[in-house]
Structure formats: structure tokens, C-alpha cells
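Quick one: the structure is below, questions incoming.
One protein chain omitted, others in place.
And then chain A:
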Amino acid sequence: MSCGNPQSDVKDPGAETPERRTKPKNKICLKCKTEAPVIQVRHALYCRNCFIFTTSGKFLKWFLATFKTTDIYPAFYIGVSGGPSSRYLLHVLQTQLTPRKGKGNFIRPGAAEKLVVIYVNHANVVPGAQNLRKDIENMIKGYPNAEIIEVDVDSAWKDSQSSISAQLSGLPGQPPSGTTSSSTADLFDSTLATSSLESHLSLLTHHLILREARKHADGLVGKDKELPLFLATSATRVTIKLLSSMSRGRGWSLGSGEVQPESSQFGMRIYQPLLNTSSKEIAYFNKYVVPDDSKPVVNRTFSTFAPPKSSIDRLTEELVVSLERGFPSTVSTVAKTGNKISFAGEAKEGERLCTLCGWPARAKANDWKNGIAITKLDDKVESTESDQPSLADILCYGCYTNLTDSRARSEVNYALPGWTNEYAESQKLTEESMREEIKDCLLDDDE
């Protein structure tokens, strides 16, 4: 093995071994059998037209299998960051919904009366990030019945003066100090690790999209009916998410929806139709099909220009793209494996939802954490004497680990988003309604 020193005489014996790549033997398009190929997807070669047809056809096939032809929805919601995957999803979704004459009008238009694009602006939180509202307006300008809802990450803290926030700030019964925006800044300023920053931002973005979609849907169909929300997670991205989520301690809830093609959360039916489409297919499709004046825009993230070891997500991304280049079919295999993971927690005791991320949380995350962490005896004595419910009692292990990764360490000094209180209340209601259902079977203490 190499010692890592480039000047060393000791070399890694595997370093000089060339990548094992299988070259396709045929030099014609797999589909039309006549044209010269221009793209290789895994081990298949396509000409330009067949590639476009096959890629959009993959979405169409999924769409027709998922939505009944008789259903007409008041709106389809779609989370758009402006990046390649969401630009691609926006294009194929709009293409299917826009009435056109002639070839290419694959399905009847009107599955949804309008398309609502939800964009979460990161410019206030991520250094160097731009507000992409104008770029996204440009992306939908040609489409009828499309509207944009823009929301700032800061707005997660609206109505955040909840008992949970106060409790987490270490001041029971008092609202957290600071304004809405300073709470956001506090959260991101006091988080040290890039992994946690990325995790906070991803979680806030997901929930803001959900909540804005639900708020809009309430006005259209009332509170009881689910409407479709589309998210543009690609096969490459879901593979990264699957591996990094497990690394962050989110394995318990993986089968519940984060990496699934369909799930329900916060009254929205979430669809992730690109879980079988690689980032390479998306990039080529955008290059070939999307007009030059509305190409995807890549915004800065916390790890832009950062070395691979700067965060769990970055390092996982490095692993996955290397795997994709060396062994092209492996990433789609991992992504498909993610689809098969099912949640096994229903039969367990103490099942509950995390009040921050909303996914199932394993009971007693703190016990688990204490079991694998080195703690001082003093801290342990202090924590057992406290009457307050601990963070671990209301959060999942992943959120708990992220939140406690701050300068304060032993005390979380910032408020949590407003929805935490709402989730906690809804869980109480669920427990009460369950008790109501089985009340005839319960024995009173007096009996």
C-alpha cells in the first residue's frame, strides 16, 4: 500500500491498473439500428433522436402508470431549484401537460389544470448563492397556467415562538429571543460541520416546499385531499442520499419516503419520478432539448469548491460519481435497491415521528447515542437531574445529531422552525384518537 507521500518509493500496486471499462461492440443506435450513436447510457448506445424519445418516454411511461386518465387535478406542484434535474422534470412535465398538435402529443393534456412551481431561495443563508427567481420565471415563460411561489429559507421561522422552540432554547415557558431572520442566522452560524449545514438546509428546503404546497392546496381543495407534489431527485442523487442518510443516522426512516418513488407527507402525495434517470441522462437531455435561453442554473452550495472530505454528502458524491464512471450500471442498481427498502418499524414499540423532519423516529435515540458516545460523568449527572424532556425525546437520531453539532454542544441556543410545534401537537392528537378508538378495551385504574 502507498503511504500517501507522493515522493515515496512505495507505490500502491493497484494505482497503475487501468479502469475496467466495457466498450459496446455495435456502432449503431440500439433503437433505430440505422443512425450513428451520440450517447452511451450505461452499456446502450443511442442516436440523438432515439435518446430524446427514450428518455422522455421513460417519464411518460411512469406518468401513465401512476395517474389515471380520468383524473384531473386542480394543480400539480413541483419543487424547482433551477438546477439540471428540476429543469429536466419541469420540461417533461410541462410537455405532457401542454396541449400540442401533431407528433409528440403523447397523452391527453389537462391531467392538471395548472402547474405550481415552488422555489426556495437560499441566498440569505448560503454565502455566494443567488436568488434564481428570474431564471425560473424564464424557464416557465412559454407554458400556459404555470405560477411560481417563492419562499425564503428564513420563513421557516415564522410562528416559531412555540413551546418546543422555547424548550430547546433552554428557556422553558419563554419565547426564543431574536427576530425571525436572526434565528435562521443563529442556526447556521452556530453549526460547525458542513455536513450539518447541508443537512439543515436540505431539511428546511424540503419542508418549506411541502408547507407552501399544502398552503396553496388548502385554498384549492380544502385540507383533506392530497395533491401531487413532484420532486426531481435523480438516480445519482438518490444513491448519494441513500448512502449519506445512512451515514448520518437516518437509516431508521429510509423506507418511509425519502428515497421512495412515492410517499405521503404533510398532506401531500410526493412523487419522485426521476429515480431511474441518471444525472448523465439529465445533463445530455438538457443540452439537446432545453432552449438556450432557459438552461438550468447551478447555484452555490455550502460545499461549492470545497474538497471532497469537507462533508459527508461531498465525499459520498465523490464515491458515487467515481463508481458511475468506472462501473456504469452500479449506481442505478443502488438506486433501485433504495426503492425496495421498506419500513419495518410499525410493529415496534414507541413508534413516533420526529418533530423536526417528520419521518419516523426510533424511540430513545439518546440511549443509543449515549451507548456509542464518550461522555463526561458530570454531564450525565446533570442530564438525569433535569425535568425537561430532552431533545432526543422529540427528534430522530439524525436530527438530534445534527442539532447538537453546534458550538454550544450541550445546549441548543436557537429556535426551531415553526412546524415542530405543529407536528408535536398532531402526534398528541394521533395518540388521543388511538386511545379513543380502543377505550372500550381499556381498564380503569379503579377496576
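Note that contacts are C-beta pairs under 8 Å (C-beta built on N, C-alpha and C of every residue); 3 or more make two chains touch, one makes a residue touch a chain; residues count from 1.
The rule we apply is simple: contacts and distances are computed from a predicted model.
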item	value
Protein name, per the UniProt record, of whichever chain is missing from view ("Pescadillo homolog", "Ubiquitin-related modifier 1", "Electron transfer flavoprotein subunit beta" or "Serine/threonine-protein phosphatase with EF-hands")	"Ubiquitin-related modifier 1"
Hidden partner chain, touching residue among A:C32, A:I72, A:L192 or A:V298	A:V298
Interface residues of chain A (partner: the chain not displayed)	37-40, 45, 48, 83-84, 236, 279-280, 282-284, 287-288, 295-296, 298, 301, 303-308, 310-311, 313-314, 317-318, 321-322, 324-326
